[in-house]
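One structure follows; several queries about it will come next.
Note that this is a trimmed complex: some chains were dropped, and none of the rest were shifted.
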Amino acid sequence: VRARDIGIAPGLFAPGPLNAITDVGDIRVGQVTRIEGADVRTGVTAILPHGGNLFQDKVPAGVVVANGFGKFAGTTQVAELGEVETPIVLTNTLNVAQAIDGIVDWTLRQPGNESVRSVNAVAGETNDGHLNAIRKRAITRADVVAAIEGARSGPVAEGSVGAGTGTMAFGWKGGIGTSSRVLPPALGGYRVGVLVQTNYGGTLVMDGLPVGRALGRYYLKDHGERTAADGSIILVVATDAPLGDRNLTRLAHRAIAGLARTGSAFSNGSGDYAIAFSTAAEVRRTPARRARVAAYPELSNDAVSPLFVAAAEAAEEAIYNSLLMATTIERQATAEAPAARGEALDIAAVRALVARH
Amino acid sequence: VRARDIGIAPGLFAPGPLNAITDVGDIRVGQVTRIEGADVRTGVTAILPHGGNLFQDKVPAGVVVANGFGKFAGTTQVAELGEVETPIVLTNTLNVAQAIDGIVDWTLRQPGNESVRSVNAVAGETNDGHLNAIRKRAITRADVVAAIEGARSGPVAEGSVGAGTGTMAFGWKGGIGTSSRVLPPALGGYRVGVLVQTNYGGTLVMDGLPVGRALGRYYLKDHGERTAADGSIILVVATDAPLGDRNLTRLAHRAIAGLARTGSAFSNGSGDYAIAFSTAAEVRRTPARRARVAAYPELSNDAVSPLFVAAAEAAEEAIYNSLLMATTIERQATAEAPAARGEALDIAAVRALVARH
């Protein structure tokens, strides 16, 4: 189930029709899930900011590093130029090379990109090494290209799929989650969507409910130090509001606030990144606009705050969806590693907690 | 009352004996409260990292700008050199000049500083202009020096005092708050303390309880856009763990996570800053150590996570204390401005909410 189905609906604003990042503009999402043999449990999730030529028609963007223990590729160029020019691809920690390779490969092959010689691939990762034989580096360039080419509008598969196939969150099975918000007309009517790959720890709180404590599973329980809190999260934030790159960076920051509300420990080993972009056609950086001077509409600093609230809310709910939609994943024992089990969150228990409060 | 007195005790770790920043090392706090005439409602709060010569015996430190709509002084040198060399002074937005002036004046006059010609004053602010005739710039250099010279160990006055005299938070009276945590011996036994000046908005949540929603007072209620969410917060974080400046910067980041959990909107106009320092004697940058090469003990990256959790918890509780300890402050009508009232949070109502959950 999704969070809202069991009464967990954080925040003030209503979700969009799909309650997904694909509610925003023309965003497409594609996923490849690799569950094979005893211990391959991993995948790829690709987010395409729009359906056109992403390299030619770049989108303004900003990126935030909340805790940089991670291998997120492409941050320095996003920050310097304020734009994204490729799909955003998520995968596991040791397959970032393949993610970049697939993005580059696909970009070079797009019609119109025949003379492109520089591509800033944006690729995030979290470490699914508990359930996945990560050292095998199972993801290939072809998987990445398949995820990109399979990207579609519409509902987004959540839970133990794509880049979330093998991830863990708060000691339970994590995964891919998404959510969206629509501002009321008086505040501009803009949309904000978030997609997350959850693989971090702490003490799970769901819209104020102390789930981790109630279920007896949380970081530093009995004050034992475990690495269970490590692991990372990537948050991809989209809006159709005409924001410039600076305010998109600020919007990405607010997704981190949503993360904090879920009880993240923000531990040393957690690579926590957020990236935000605008799908508004009028801020897209087309070749014509990039030629010299172009006029870009921009929502003013004074008017962005409701979007900030929406980004935090959608991030929070996307995280809950990633947990509630995840299914149990098991890794079998091999010569290299013992069996492991990523147990889905006990939905009945969460329902009971919701009912009690 | 303080949060813990009514059953609001966020997090895993126990507080220190005073549940205050003064539980850490030899920290001293001094405050000057200016409530005068119809509309002066402001003050100064000074935090001294230790009782010695702060300029000569600098403390390692890091600073984080969560949202830079603020006038916090001293950030660039703290970041470049990784140290604080003065008291940290908080006041109102339009009196930062006087705060700097007081810090510089006091520092130049300390024995041993006779040839000092450069002082990096660290001064934070929030905007108390709703309850205080801020354009009068009532705070003087003398007030700042008085706060510094009056700094003492022991319990810290909270609520509508010092730099929190005229501040508002979540639509109620905000102010100064503090809290601390002690790690269990197995995790090093270190202490973390936080002191906050609260003046921001959003939708108040107290350890998961939806106070703002329940009491019908929150940012964007009825989706009306109000500036009520603006205003800022300063978080001062201290630890006696031997952290270097990089990990202190990371520790400051985690105080922002605690802020997020209280329901902050992180709105455009909110200047949200955190600064962290270590009181450990062995990392203090004395003249002898600064002469050439010195060996500094440092807690490793791998071991800092429990401190991160403690900083977030203490920040969260310090904020609750600032609200629960605040008393109602009124500004009388004048030719320049109408009357205004900063109403204390209804503690009975909060108690009722606590009881119900």
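So that you can tell them apart, the chains are marked A and B in the order they are listed, and the count of residues begins at 1 in each.
The definition used in the following text is that contacts are C-beta pairs under 8 Å (C-beta built on N, C-alpha and C of every residue); 3 or more make two chains touch, one makes a residue touch a chain.
These numbers come from a predicted model, not from an experiment.
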* Assuming 2 chains are placed, give the number of copies in the entire complex as this structure defines it. => 4
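Here is the rule we use: only the chains that are shown with their structure count from here on.
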* To do: Averaged over CA atoms, how far is the centre of chain A from the centre of chain B? Could you give it in whole Å?
  => 32
* Complex interface listing, chain B residues touching chain A -> 12, 66-67, 184, 186-187, 202-203, 205, 208-210, 218-220, 223-225, 229-230, 250, 253-254, 256-261, 264-269, 301-306, 308-309, 312, 357
